[in-house]
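Report on one structure; see the data block that follows.
Note that one protein chain of the assembly has been removed; the remaining protein chains are unaltered in position.
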Amino acid sequence: MSTAETPVAQVEKKQKKKTVQWGDDPKIGFVEALYLPAIAGGIATALKHAFFKKRSTAQYPEQKPEMPPNYRGVHRLNRDEEGRVKCVACYMCQTACPANCIEIIAAPAPQDDPKWANRDKFPATFTIDELRCIYCGMCEEACPVDAIELTSIYDLTGMSRQEMIFDKEKLLSVFDETSKAGLDPVRTNRGALGPASEKSMQSTDSPPPPGRGKHG
Amino acid sequence: MSTVFVNDIEVEVGPRDNLIQAARAAGVEIPHYCWHEALSVVASCRMCLVEVGEKKPDGTIAMGPKLVPACQTPAKPGTVVKTETAKVKTGQQMTLEFLLLNHPLDCSICDQAGECYLQDYTYKFGKAQSRLNEPKVQRLDKYHIGEQIALFTDRCVMCTRCVRFTREISGTAELQVVARGSVEEIDVFPNKPCNNKLAGNVVDLCPVGALCSKDFLYKKRVWWLKSQKSVCAGCSTGCSIEVDQNEDHVYRLRPRANPLAQGHFMCDEGRFGFKYVQSTNRLSGPTSKSIATVGVAASAVTKFNGNVAGKLFQPADLAVVDHWPAAIQEAREKIKAAVDSSASSFAAVFSPMMSVEEAYLLASYLKGLNRNVKLLMGPVPVVGEDDCYPKNVNGSAPTAEKTKFTIRAEKCPNRLGVEKVLKHFQGALVPIEDAIQGAHGIQAWYFVGGYATPDDSIGWVSPSIAKATEPAKLLIVQDIFPSVLSKRADIVFAGAAFTERDGTFINHSGLAQAFRAATRPPQASRADGRILNELCLRQGLYNTEFLRKEIASKIPSLESLSVGDLGVHGVELHQLVGAHL
Partner (left out) sequence: MNWYEIWAELWPTLIAIGIILAVVPVVGLYATFVERKLAAAVQDRLGPNRVGPFGLFQAIADGIKIFLKEQIIPSHVHTFIYMLAPCISLMTAMFALAVLPYGPTPVNYFGGLRFIVMPGLDISLLIMFAISSLSAYGIILGGWASNNKYSLYGAIRSCAQFISYEIPMGLSVIGVILVAGSMNIETIVASQGSGDGISGWNLWWQPLALIIFFTSALAETNRLPFDLPECEQELVGGFHTEYGGIKFVLFFLAEYTHVVTVSFLTTLLFFGGWHFPGVPSEVTASYGILALQMLVLLVKVCGVVCFIMLLRWALPRFRFDQLMGLAWKGLIPLAMLNLVFLAVFESLGWHRWPLAVLSVLLFVAAGYWSAWQSQSFVRKASVT
């Protein structure tokens, strides 16, 4: 088709394309121009809702909403099977956090405590400013060992800013509470975890690793 | 020079270069673990395997049948290197898969993560999956391997760089490979830990996170560190370094390869000895006997401790009154009055910790007031003898031509530079100890310190200096730590340590290197250059490049500084004006 167009027509077409495209005013017909039918329609709709539709208000404190299981609320710090904090203090969450609200101080795991024998590094402190957090879930995405998770607790309130800064103990207690209440986030255990926090991948029947016990 | 073809890019390389260096010149990266410029070639890691061929004079290319290690292959004229063929790529993938067989992959807790060659090469050249089904071999960590270093045994890729370092550079040969095959590992002899004075370098050499610095262990993830090119102030070798800092806290120093200065390494004394810059004992701001000065709020001290819980959430230090203008003004007036009453009884003591610029600013200012003002060289700290490496088998120092690294006895970075400035302004160099012999008649003093004496209540001040300055009418001290002098001084200027200043150090051999501020001075202390700039009533801001040009134009022996920007390697003075050295 375009080959049939004269060059002038093509140029014109091009120019036309470039000009500002105005949105057309809607065409107003006779009925619309009278206004009253439209007004009556509006009032009828309003009245219909006022008298015939079910009220959808939820009476909040008495009537708790059902949170979708993938809701992103208050954080928790998970524990491993031995009750230790699962976090290995890799700082991935702190790095990923766009709100810059996580602060971790890492330390070597207590060497003389047999409970910590197979762990190298752990978070000496772990602080989240729940007020600064935007509940984006990046921390949980970033965590290589699924240690940090967002629970479906949504009603987070406090009387001071200070108490909204959650430390490690508080975050662990959130884990204890939610796991006891069966409120584990759906994302928990979404896949195989890294070797850093889980029980060693080594099966018990294989021979002990060579080198161990020699100089260790 | 010979011409080599890397991936069809033609490059000129030196006669002793290998193919890794040739490729580097062509902008092509050949991954490698065991090869290091400063160490011997063992070609054991097989990471650098490439296809190599030869370009015949008639233009035809004959490629070799198998992959060869690039690190071990000299770049002969006409060599053709191919790094992107399927064969090479498969080779790299298989090598990496093999290296990762027993690797724990605990990057999340590994200090090397972020600057790990295993990570980088796996990302660039490796494959995503391992075919290993068997359990990984696990080994115990060896925290006992050295006072400053820890070995995370299972992360090791057995490149033996560390072993070769202790054999070839330090000469102490503590680290060994024990056992063979899949259970071979790095170890030390029982009760013979790797504690030589260069041991910290194996941490940098280790391409993976096997050898870690205990000092830095778990302190900071490396991607948060910001680096600044600087010069170590520990001794007059003047090692080029990187200062790694985050939020004004210096976490570690790393050597920066500089063929003109020290080579590739640095000593542990310098590497770990910088801690004094974040001592809580630092002078915190200007004080004067005549103006009521208030120290900075104590909360600012937390800045030194870096990792303080909740630091992120602490309110910013409240603004405090700036006492600098008053203190500097007062000092200027008092100096003027003292010089006017008797110029020859005014003495300024220069420290070898000062930069060339600072020495120049102070000297030119005082001599400008009166030619008879005395400029004295402060104490030059010397500890023991120069310590040369590699050590012989019996632990003694090597001959001069075999020396690869020297830790100098002179524990200051810039004696040469300050001396040149003093010689220029005064003709002769007068050490302070000479000047205070007998009845010296000096009534007014301007002392510049800056020595690393964090825990010493006397500081760097020798008893004779303390005694000689007792009757002084005016005592101004510019320092970073309190000393007997600062306690007695009329005016104290809190200066900055080397990681907080910009300037030039001239090392033992006359190499002028620029060092740059990595952090801000703590609390209300100030970089010395800035203090002096204001004291001397100079226009504009303290700017090292500009000052270097000015110094070069005024002081013939420092003419080489006229380039202004000294670059990353520095400028050798005798290159241009050898006669003045």
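Brief remarks on what is shown
For reference, chains read A and B in written order, and residue numbers begin at 1 within each chain.
To be clear about the criterion, contacts are C-beta pairs under 8 Å (C-beta built on N, C-alpha and C of every residue); 3 or more make two chains touch, one makes a residue touch a chain.
Since this is a predicted model, take the numbers as computed values, not measurements.
For the chain that is not shown, the touched chains among those present are A, taking the whole complex.
Contact residues of chain A toward the unshown chain are 22, 24-25, 27-36, 39, 42-43, 45-47, 49-51, 53-57, 59.
Criterion: only the chains that are shown with their structure count from here on.
We define each chain's centre as the mean of its Cα atoms; on that basis chain A and chain B are separated by 43 Å.
Contacts from chain B toward chain A in the complex involve residues 104-109, 113, 134-144, 152-153, 179, 183, 185, 187, 190, 217-219, 221, 223-224, 307, 309-313. The part of chain A that touches chain B in the complex is made up of residues 88-92, 95, 100, 103, 105-108, 111, 120-121, 125, 127, 129, 144-145, 165, 194-196, 200-203, 206, 209-213, 215-216.
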